[in-house]
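Before any comments, here is the structure.
The excerpt is restricted to a subset of chains, each kept in its original location.
Going in written order, the chains are labelled A and B, and every chain counts its residues from 1.
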Amino acid sequence: MELGLVGLGKMGGNMRERIRRGGHTVIGYDRNPEVADVRSLEELVSKLTGGPRVVWVMVPAGEATQSTVDELAGLLSPGDIVVDGGNSRWTDDEKHAEELAAHGIGFVDCGVSGGVWGLEYGYALMYGGDAEHVARVQPVFDALKPEGSFGAVHAGRVGAGHFAKMVHNGIEYAMMQAFAEGWELLEAADSVTDVREVFRSWQEGTVIRSWLLDLAVNALDDDEHLAGLRGVAADSGEGRWTVEAAIDSGVPLPAITASLFARFTSQQEDSPQMKMVAALRNQFGGHAVEGSK
Amino acid sequence: MELGLVGLGKMGGNMRERIRRGGHTVIGYDRNPEVADVRSLEELVSKLTGGPRVVWVMVPAGEATQSTVDELAGLLSPGDIVVDGGNSRWTDDEKHAEELAAHGIGFVDCGVSGGVWGLEYGYALMYGGDAEHVARVQPVFDALKPEGSFGAVHAGRVGAGHFAKMVHNGIEYAMMQAFAEGWELLEAADSVTDVREVFRSWQEGTVIRSWLLDLAVNALDDDEHLAGLRGVAADSGEGRWTVEAAIDSGVPLPAITASLFARFTSQQEDSPQMKMVAALRNQFGGHAVEGSK
């Protein structure tokens, strides 16, 4: 089939390649003319000639996605479909669906996982929307997903794709934190003399064998004690949104939230709250405090 | 080689079978005569005739292990080796090693992971002790471990095996909690209509693919909404010891500890601390409280 693809960055560029390998025609647009197949969204739409069009949006969440959806609402025709494959907040999806529906245009939201490994191994896809809209995009989903039985799911109605991807990332936060905590504790143990080999051994036969564990071993093979890194971990929107969604629903997420907060703390040069704790200790106990001077 | 194996329960029984499949001679003792090869520890020791003996202890941590070590200290000879493959606290290992060393007997501690799947796929093994002692047990380790390059590690000196296994279990706690939190949040979402299929799809191409995820899908295939279970999760010693070890070392373990505390809470019929919170709300705000009557 024919697909318009908007956004050819690290993710979009590789996805274009994998879809083409699947035998489909992809016309890609990007603000960067060096990677784009066409010069404008208008040109992209005009080149999609094989019947009702499908345009996949793969640009940053928020304003960039919103303005692309707005523009496509004006360029596309009734019966066409827009897929938002970016990292949009699930609460944006219904808004986009309604806006496009007013023009007779269908909407599917799709969470995409796979990072830099997706081109080779396939992308995990979680999508939401009406069955008829999803069916139209199915050939592209099939091209993108990993080989085998898994890796793609129609999770529910509009918004379900991004919601499921968001929860995936929330789980990922806590799994990464789990390995990180365990690693720090092993490194602190006197008796354990080869933490890297312990991690390596866990790759088979254990309850915790997983792709993240494999990656941890790779990282330790590169730098046994991670001496070349600083303990600073960024967070993306999905981790924050996961906790917000949980609060909305009254669902307790202690491990995922602890993982998010550990990243927040890591991002601070100095901790205001621990200044206050130090100040209080000083007030009541005359405990020594460390001054910044 | 020849091995004495003390304790033929769910774990020990299967391990005897796997070691025998590896071509070794195992003489097993258990208090239950129906599964035992010999009637007593004394008889077990007397049957090990091929030079310096190796006796693997696979009984419950604490008193049972202690009394077995005590008895073996009296029965074995200098140059023999005792392996503690049970779930002993790492702090017991040094004590056992010293006690046996006073008799000229070597000691190796070994954490074993694998559960009911170990007989078929092999057991992950983490062991600690002197290189010469470990070398003597190596053929047994090789028979027990999974095929391939991974699954067994000499983690460090005496105590390192149980310590590494304990940390493995701590990581396991947080990984299980991660999937559990994500599952609850998905089940609470209006838009997501098929949570089980979302979990199933994650088995390939995602960052969180793992054996625990596979098991979660198995569990959901048995009972899609886990309606037949109560939300009560037991905890074993390892989770608690992991947190205690972290406190000893001043290492923060927020996600693992959150996972342990979630289990504690699940084990309570009613929460004393939340009674106090309810009582305080009532005191200052005249908020309605739920009485138990």
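Worth pointing out:
Everything that follows uses one rule, which is that a contact is a pair of C-beta atoms (placed from the backbone, for glycine too) under 8 Å apart; a residue touches a chain by one contact, two chains touch by 3 or more.
Note that this is a predicted model, so its numbers are computed, not measured.
In this structure file the full complex is assembled from 4 copies of one chain, 2 of which are shown.
Just so we're on the same page, only the chains that are shown with their structure count from here on.
Superposing subunit A on subunit B by their CA atoms means rotating through 180 degrees, a value rounded to the nearest 5.
Within the complex, the subunit A residues that touch subunit B are 90, 113-115, 118, 121-126, 128, 145-146, 148-160, 163-164, 167-175, 177-179, 181-182, 184-186, 188-189, 191-194, 197-198, 200-213, 242, 245-246, 249, 251-256, 258-259, 261-262.
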